[in-house]
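Before I ask anything, here is the structure I am working with.
What you see is the complex with one protein chain gone and the rest in place.
Showing subunit A:
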């Protein structure tokens, strides 16, 4: 009985979560004149053809990919270096650093976006990958915290053994800490990648031109120029979701394992 209730809850939740996605996916394959109908209709790829031919979808996806990959790589680099440095802090300094990092998570992005935008513009970073990537490093607090959780669980004696073997701090990091962090790097990397991929506000500000922006901001183009063309918009949305869904599908087991592991510590 308990099990039945449990499964019913899971089923309802699952359906509720996946309904919009499935709806968008199915509708995107309808003919353009049947978008708002409900009954069965013939399968058509016209929306996809429109999306790909009328809009720079390929370019937008590439921009998103480069941005997300760049932000992920740099955030991981910062997070690993920060977490490794935190290992050698005393208890009191560590509390301060962790406090500061946590505060950075609480401040909403919107509160800082205007000064950030002014600085980035002043540096001439509009409509560039640098402008898309570098300012998004400011939100690396979560990555630092998660990476710290993985790093602090490395046995102290392992670091001691490396020190006695004559390893310098950078060598300990490279030969010992990084290999131990591999599952953590994967999990945190995927999280940062997906978050960055889905980011809308910053790309809209820093890279407004149609060919230099990311796919999320690019989706807005469909509304602006065509006065609302839901068919190609849905097709483009599906294409925008696809990479994220693919990442989850491929790594789902590792993601779950890595987060469970981090939570248990």
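Odds and ends about this structure:
We take it that a contact is a pair of C-beta atoms (placed from the backbone, for glycine too) under 8 Å apart; a residue touches a chain by one contact, two chains touch by 3 or more; residues count from 1.
Everything that follows uses one rule, which is that contacts and distances are computed from a predicted model.
Per the UniProt record, the absent chain's protein name among "Aspartyl/glutamyl-tRNA(Asn/Gln) amidotransferase subunit B", "NADH-quinone oxidoreductase subunit D", "ATP synthase subunit c" or "ABC transporter ATP-binding protein" is "ABC transporter ATP-binding protein". Among the residues A:62, A:158 or A:246, only A:158 touches the chain that is left out of the figure. Checked against the full complex, the candidates A:167, A:185, A:204 or A:257 give a single residue touching the omitted chain, namely A:167.
The chain not shown here is touched by just one of A:91, A:111 or A:249, and that residue is A:91. Where subunit A meets the missing chain, the touching residues are 90-92, 155, 157-158, 160-167, 171, 175-176, 179-180.
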